[in-house]
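Here the complex is missing one protein chain, while the rest keep their positions.
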Amino acid sequence: MLGQIAMFSSKDFLKWSDEVLEGILRKSPIGAGIDAVTKDFFNWATRNSVFFLHFGVMCCALEMAVASAPRFDAQRFGIIPRSTPRQVDVLLVNGPCSKKMKPALRRLYDQMPEPKWVIAMGECAISGGPFWGSYSVVPGLNQIMPVDIYIPGCPARPEALIDGFIKLQKIIKEGKKGLLTGR
Amino acid sequence: MAEAERDIEVAPSRVDGDLEEMVLRALKDRFPGSVSDMKALKPRILRARIERAQLFDACKMLRDSQNFEHITMISAVEYDNRFELVYHISSYKSRLMLELITTTPKDDPRVDSVTSIWGGANWQEREAYDLMGILFSNHPKLERILLPKDTMYHPLRKDFRG
Partner (left out) sequence: MAEMWISMGPQHPMTHGLWNLRIKVDGETITDSEPELGYLHRGIEKLCENRTYTQIIPIADRLCYGSSITWSHLYCLAVEDLMGIQVPERAEYIRVLAIEMQRIASHLMWLAAYSVDLGMYAGLVYGMRDREVFIDLLMNMSGSRLTYNFPRIGGVAHDLPQNFERDALRACDYMEKRLKEYEDIYDHSSVFMMRNQDIGVLKMEDAINLGVTGPALRGSGVKYDLRKDMPYSIYPELDFEPRWHRDCDCYARYRVRMDEMWESCKIIREGLKKIPKGKHRILAPRTAPEGTGIGRVEDPRGEGMIYVVGDGSDRPYRLKIRSPIFISVSAAPKILLGYKVADVVAIMGSLDMCIGETDR
């Protein structure tokens, strides 16, 4: 057995260990057992540390920046901006999506790892806002990607943004999914 | 010539009144047939119309001898039977602004580019091409700047219903 393992190349070893771990953890009752014990803990950790992408589009981006500032202080809820889409849970879109930006925005969404959520902040992301009817604005973010929370306002006040995040925390609490089995 | 002078003397007489008169007179002397409709719109803001064939030479003269070092804005307006290009040129030294208007026919919207005179005209002309479809000859890089590169239309034209 050891001899067999020693003769594996690194790629083969990875494939073998994936199969073994899949079998033990994900598809067998051991995985479901571990999930049942740790589900609440991981869910509590996820919903109290929602990271969003440092992505500023238009006016609501200034209110997003102010929400992290001393007066409104979103960081006490665990809401911290990160610089790359691979490290975030939430894509916070705070402006209109123009036709030139559409493929880039979709690519940002695809780069985020599961589990992920999308918040549409401000009128422009909800429906095109004051620029509805323009030749170069996509009327609403839900034409490009599935949206979970809509925050109205033009611009949305920082308190409204924090309220939106708290509602997202409620959604995460109700949709508890185990990290291993995904159920 | 008398018509233009009468319009200028309506402004209150100050020392600077001579500067405005000097600029318009220099334009008229250098391009006698092509310049028309010269007047002072407000104190320190002048207007003149010029033929599009003389536009490049007029701009060069304005920069070199009349101290108009800065091009502020290039606008393209579409009317029923023509395109109008409005150049707002300012002079820091003499504190003046000149509105220079040139016209092109509807089926041939082509003018000379002034990028070699003022570098600041580069992106303004690209924008006029992108949104209105005016072609500038001798421009270093006439490409679309605000819309995606494969757009087929010019949105600010009156026959575009977006």
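Per-chain numbering from 1; labels A and B assigned in written order.
What we mean here is this: contacts are C-beta pairs under 8 Å (C-beta built on N, C-alpha and C of every residue); 3 or more make two chains touch, one makes a residue touch a chain.
None of the values given here were measured: they were computed from a predicted structure.
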Candidates A:14, A:30, A:45 or A:69 - the one touching the absent chain: A:69
Options A:113, A:130 or A:146, residue touching the unrepresented chain: A:130
Interface with the unshown chain - residue positions in subunit B: 41, 44-45, 69-73, 75-78, 86, 88, 92, 95, 97, 99, 118-124, 127, 131, 145-148, 155-156, 160, 162
Touching residues on subunit A - with respect to the absent chain: 53-59, 61-63, 65-66, 69-71, 83, 85, 95-96, 98, 100-101, 104, 108, 130-131, 133-137, 154-155, 157
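Everything below uses one rule, namely that only the chains that are shown with their structure count from here on.
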Footprint of subunit B on subunit A - complex, ascending: 99-100, 134-136
Contacting residues of subunit B [partner subunit A, same complex]: 147-148, 155, 160, 162
